[in-house]
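Below is one structure; the comments refer to it alone.
Note that this complex is displayed minus one protein chain, with the remaining chains in position.
Then we have chain A:
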Amino acid sequence: MLKRFFLSRKTVISLIFLMLGAILLGYTFPQRFLISPVELDKWQMANPFLAKLSRWFALDHLYTSPWFTVLLAFFLVSLCFSTWEQFRIALRKTREGGAGGESFETSAGTAELAAGLRSLGYLKVGGRDGAIRYVRHPWGYWGNFLLHLGIVVTIASSLVILLCEKRAVVELNEGEVHRPGAAWAKEERGLLAGRLVLPEAVRLDMVLPEFYDNDNLRQLNTRFSFMDGAGKSTSMSMHINKSAWYRGVRIFQGKSHGKAFFVMFRRGNEEHGEIFHLDQPPNRRTPSYKNFVLPWLPGEFKTKFYGDAAQRSPDGNDPLFAMRLTDGGKVTAELSMKVGETGRFGDYTAQLVKVERWGGLIFIDTTGMGGIFFGFFILCLGGALSYLCPPRECSLTPSANGVRVSWRATRFERLYGDEFEELRRRAGVACSDA
């Protein structure tokens, strides 16, 4: 009963439509993991009714919502039944072939016909009740099964990843160390996964961006070291599209990089040391902007920096850092500095003490990734077999007048009529006898 339900064509097509609908909903409603909390709040304020719907049905984290998990589980169960069914069909067809098709009788000998079939790419796959079976592309029987199996493996592997993946991002200044167990800048965990704890402390040694003449980023290289408790360090390097691997953790180049500006603010005996991390500017003439909240300084605190004060390079040795304090839209303090310079910033004296590069490292501890790609590969293979290699069957059965040749194509038969005519020609039967 259950099997019949899951194998029912209506169930299968309904589930595919529901999956399509779910993906469309996921595209229409902003997803928490894709946009910032501020942007999400803004959207909710602008669309109160949709926001209500989003909260009720967990549409803001659709792919991790309980109803989507149930839908996915149903889809997977249905697919598993279908895959098993396709396996049985493929096995049966491989062993016995199908029914129907066209046939003719010829006085040509079996050996002669067999040689003709072989030259047309037909393979002998067995025989039954005195008939010998030949099939062109017998592997094509397995196309549908592989197509289904590929989807099952891909979905099952993505579920494993969804449950077990540990992923974390850390942003460090050059020379800074991240110790095992320390807080991450960003962390994502599967439902069954614990915290990602690095096997050893990691130190960012160097961030080395390379640029084209038009200031576009050419490559981003990072050197870093793992350091064990005994002080022994293992140096590693990576860049975009070249990850590193260390004791079960894969390390990817982070997307962001830039400069950290160390600024000392002084007013009488009062001192505040601040570090401002800003992204790399898009080019030498356009600065990078970022706003910060300083608890000891009322007003809106804005910063920007140019990669090179003289704007000769997107990433010079002499960057220009600028700060601005506004209160109700009115500028109350403003200062631009190069490294080592000091200036007045409202009531404070500010000094740009030093500038360091910062970069991001992505750490991933996951299993199942191979399954995703393998599943996808099987799926593609299944699709290719299904549509590129539909099997054509031919059986030779001894008859009173010689041999009866039966032929059929399992799919797209109309496209292979020429092949049947070729068989007839080789068998010495005139086409008009059909």
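Here is the rule we go by: a residue touches a chain if its C-beta (ideal position, glycine included) is under 8 Å from a C-beta of that chain, and two chains touch if they have at least 3 such contacts; residues count from 1.
Just so it is clear, contacts and distances are computed from a predicted model.
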Undisplayed chain, where the name is taken from the UniProt record, one of "Predicted Zn-dependent peptidase", "Amino acid ABC transporter membrane protein 2, PAAT family", "Cytochrome c biogenesis protein ResC" or "Spermidine/putrescine transport system permease protein": "Cytochrome c biogenesis protein ResC"
Omitted-chain contact residue, chosen from A:P282, A:G343, A:G383 or A:G402: A:G383
Residue of A:A108, A:V125, A:A193 or A:M369 in touch with the missing chain, whole complex considered: A:M369
Candidate in contact with the missing chain, chosen from A:K42, A:R118 or A:K255: A:K255
Chain A residues that touch the omitted chain in the full complex: 9, 12-13, 16-17, 19-20, 23-24, 26-27, 31, 33-34, 63, 158, 167, 212, 214, 216-220, 239-241, 243, 250, 252, 255, 362, 364, 369, 372-373, 376-377, 379-380, 383-384, 386-388, 412, 414-415
